[in-house]
Structure formats: C-alpha cells, structure tokens
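A single protein chain has been omitted from the complex, and every remaining protein chain is retained in its original position.
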Amino acid sequence: MINESRRGFMGKAFGAVAAVGAVASLVAMKKSWDPLPSVMAAGFTTVDLSKFTGNKLEIVKWQGKPIFILKMAADMPSVEKRSVKVGDNYYSVMIGLCTHLGCIPAYRDTTHDFKCACHGGEFDAAGVHKFGPPPRPLDIPPFTIKDGNTIVLGEAGAEYKALIASLSTDINKA
Amino acid sequence: MFALYVGLAVAILLIVLNIVLSKLSFPKEGRILAIIVVLVGYIYWGFEPFAHHEMHPHVEDASYAFDGKQDIEALEHAGKDATETKAFWASMAKIAEHKGDAVAGKALVTANCTGCHSIKAEGFAEVMSDADAAVSYGVTPPDLSIAGRVYDRNFLIAFIANPVKAMHIEHKYPVGGEKVFPMPASDFMQPQEIADMVAYLADAASKVPAPKVKEGASEFEISKAANKEVFETACVRCHAMNYAGIQAKTSADAMSKYIGATPPDLSQYIRSRGDHYLHNFINDPQRKLPGTGMPRVGLNEKAQTQVVEYMTQIGDSKKDEREALGPKVLIYLTILAIFALLWKQKIWRDLH
Partner (left out) sequence: MAEFEKANSIGEWFDQRLNVKAFTKVMMTEYWIPKEINFLWAMGALLVMLFKLLIITGIFLLMYYKPDVNMAFDSVNYTIMQEVGYGWLFRNIHGVGASVVFLIIYIHMFTAIYYGSYKKGREMIWLSGMLLFVLFSAEGFSGYMLPWGQMSYWAAYVITEIFGGIPFIGGDLVIWIRGNFYVADATLTRFFMLHVLLIPVVLIGAIAFHFYTLRFPHVNNEEGEFFDYKKESEKYLAGDKANSKVIAFWPDFLSKDFMVIAIFMIFFFYLVFYNNGFAMDPVNFDKADGMKTPAHIYPEWYFLWSYEVLRGFFFEIGGISGKDLGLMAFGFAQGIFLVLPWLDRSPMVKPANQRPVFKYWFWLLMADLFVLTIFGKLPPTGINAYVGFFASTTFLGLFISLPFLSKIEAKIVGGK
C-alpha cells in the first residue's frame, strides 16, 4: 500500500514538474508573437504643422491608419470642443476611419465636412457624426504637442488627456 | 424586407415541392437533390447576383456618340444649369457637319500643335523628354501619330475646341480656377479649321503601318501588338501596366500634382473590374465614379475594344488556355462519372 501511494505521489510530482516546463515554454511562445521592438518603436509619427493651410485636409499615416489633421480656417464654424489649439490655430486630429464600418471618409472643403462614400455617413469638420449610420464621432488618436508646432502621434500628452476629459464619454468612446 | 419574404417563400416552396414530389412518387433521392439544388441556387442568387445588383447601381451602357447627351443629363439630374454645356455641344455638332480637308489641316496642325506634341509617324519628333515634359506641362503630351484612328471624330473636334469640357473634368479645372489645363482651348478657331485638323489626324493615322511583329508570330501575338499600340497611346501617359513591363510616361509625383491622385497600375483591372465595367468606365469615367480625376479619353468603339482586349491579354493571359481546356475536362469527367455509375450499379445489384 505504501508503495502504491508513493508511486502515485511520484507520478503526480513528475507530472507537476513537466507542467511547469510546459507552461514556461508557453510563455516563450506567447512572446514570439508579440510585436517586435522595431514595430513598437515605429508606433509614433511626428508631424510638423507649420506648413499646414487652413481648410486643407492632411492625411498622415500612424500605426498603419490614416490620421486626419485639419487646420481650421478663420471662417470655419467654431468647433473648439474637439479641436486642439497649437500656436494660434485650432486643429482637428482624428483617426480617418469611419466609425460605422471603417471606410475612409473624404473631406469636402466647400461644405467643411467629411462624407463617407460607403454608406453615406457624414461628419462635421471636428469629426462629429451628423448624418447617416456612423454611431459616434471619429476617434481621436493619442498625441502630444512638442516645440510649439509639432505634433507627435502615439504619445498621450497633456493636451490629449485634457481633450478626452472634456468630452463627455458618450460622444467619444475610443 | 423583400428578401425576407423571399426567404420564407422559398421555405414554403420547399415544403410544397416536397409534398408534390412525394405525391408524384418521385424517387426520394431525386426529391432531396431537387431541394438541395433549390436551396443552393437561392443562396447563390442572394450573395452573388442579388448583392451585386444592390451594391452596384446600374448605369447605362457605353455610348460612342460623344454628343454631350450624358453630360447634359447628369447636370439636369443634379439640378444644375446645363445651358452652357448644351450650347457647347450644339456648336460642336455644327463643326462636325463641315467636311475636313487633310492638306489644309496639316498646315494648321504644324503651326498649332507640334510645338508640344510629337507626331512621330509624320516626322515631328518629341520636343523634350517625357520627364521634362511632365515638369513643364504637368503631364506628358501624347504623340498624335495614331490619334485620328484611336479617338472618335466628334470627340477630337470637341477636344480641340475645349479640352476640359470634352474630357468632362470641369470639376478638376473649373473656369477661372487656380489650376489651368495644360492644353489651351481653341474655340476661337473657325469650324472649318477644326474640321481640317481632325481630317489631317485621321489621314496621318491611316498611313501608319501595323506594328511590327516577329516572323511567324501567332495570331494572338499579332493582335496583342496591335492592341498594345492603342493602349500605349490611350492610357500609358498616366497608367502603368506592370505585368507587361510598361511604366507610365508621367511620374507618379507629377500625376498627383496634375490630377490630385496617382493613377493605378492596370495589370489586374480586367479581373478586379471586369470588361463590362471597364467599357462603361473608360467611355465616361464620371458616370461610374463621380469626382474621379480620370478624364474621358474619347476612344471610338474599336479602339476601346482593343484596349480592353489588351488588358485581358496581359491581366488574364491564360484565358484562351482556360477556355480550351474547360470543355475537355468536363467531357472527361462526364465519362468518368458514367463509369463510376456503372460500377456502383454492378456492386449494388446484389444488395437490393
């Protein structure tokens, strides 16, 4: 009997040690699927805003996504709520993927709004949905302002946090 | 809603079908097969033809009249003023009534066109390299050797008079706008003069011999070479055809300044768009894709067919092989199925 239970115990102990090895190797396998350091390092995009003109949409690529940066012209309706002030100007900074099903809306400079060709959704210059199927405004990517006139996408700076905080949660669920 | 009813209708239909077939003492397996065929056919109809019909609204087929009818309709449809466009195309129709004189036309073309355009077949060489031309004009001007054969006569008349209107790209080059189309309008010229120039282009084109091919080239090669010549004149100033080793004459950079977009490589367009779409699109891009930077190029029916055929010869180069092999494989499989059937019957004879 003693022998029996000892064998049972040794068997279980062996199983436990083997399980530790198996779990440890899973950690290594999981790691191998992580984004590479070079990918993580490329997760930031720096944009110089000094050459921007009002009412002209610029599209930059950040983490593979199109980012809309729109400098507000003087005559454009006030959309301070969702825009950031850099220097003396207001800018809309948004992820350019329709919140409906992910198409890339086009900017219409005559009407100061975005039109999504896929199912007819419309957003105003600040990215707030005003017509059609999109359920919420265009998302805002994390950004920070550097050296007065440069914006770095991918890093959540004070301006970004302030902006997000000022928005009621229901109009901007990122 | 409509399809929901159709869905329910099919379910009911199946039940009825089932009952009717059983009353007719139709063999059971045949009944099951009939039901499956109906169901599979219905689902296929739903996600292919029906979905296409819903997602891609029908537009009218290509028209080679080049009389502005489509443009006027489009304006009227959008509730815009079409008087000016109507007047323009009416005056074009007047010009078209004049019979052109090629000899007079030659003098006019030499004086007015060869400063920018080459006509290699007639000995007018290029003024500068493609790259330099793209810088000076925004886009490389086309060689006019076969223009008279490739472009429709009405279109050429309208084009010389007012390129922007003829190409239906007023939205890119609005009157009084910041950007000016590189080729000036010549609507100040006499109708007879315009008709003469077009006559000369047609005459010059008719003298250009068929492109050279290797000794003993197959019919496929000969037609491909002829089609390629048209494709190069009509499309290659802006588009590449990578799978044929053809680069666009104007660089992507210059193009994006010129029309605000980079024209795509056309290698796989026969697969991604299909020949029906291509015919309609090339004929009048604005109708299929409002706002596109691609101008109406004004190809006549024959040239356009050649262009689409060339896209097939490059982008679906094994089409002939596929179509030749298809029937053979299907015949073979039918024979195989007959043998399989006979063998099965032999085995199952003992089982019943």
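Lettered A and B in written order, each chain numbered from 1.
Convention: contacts are C-beta pairs under 8 Å (C-beta built on N, C-alpha and C of every residue); 3 or more make two chains touch, one makes a residue touch a chain.
In this text, all values refer to a predicted model and were calculated from it rather than measured experimentally.
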{"item": "Neighbouring displayed chains - absent chain, whole complex", "value": "A, B"}
{"item": "Residues belonging to chain A that touch the chain removed from view", "value": "30, 33-36, 39, 43, 59, 61, 63-66, 97, 101-104, 117-120, 132-133, 135, 173"}
{"item": "Chain B, residues in touch with the chain not shown (by the definition above)", "value": "1, 3-4, 7-8, 10-11, 14-15, 18, 28-29, 32-33, 36, 39-40, 42-44, 46-48, 50-51, 54-55, 242-243, 264, 267-269, 271-274, 314, 317-318, 321-323, 325-326, 329-330, 333-334, 336-337, 339-341, 343-344, 347-348, 350-352"}
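By definition in this document, only the chains that are shown with their structure count from here on.
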{"item": "Separation of chain A from chain B, taking each centre as the mean of its C-alpha atoms, in whole Å", "value": "40"}
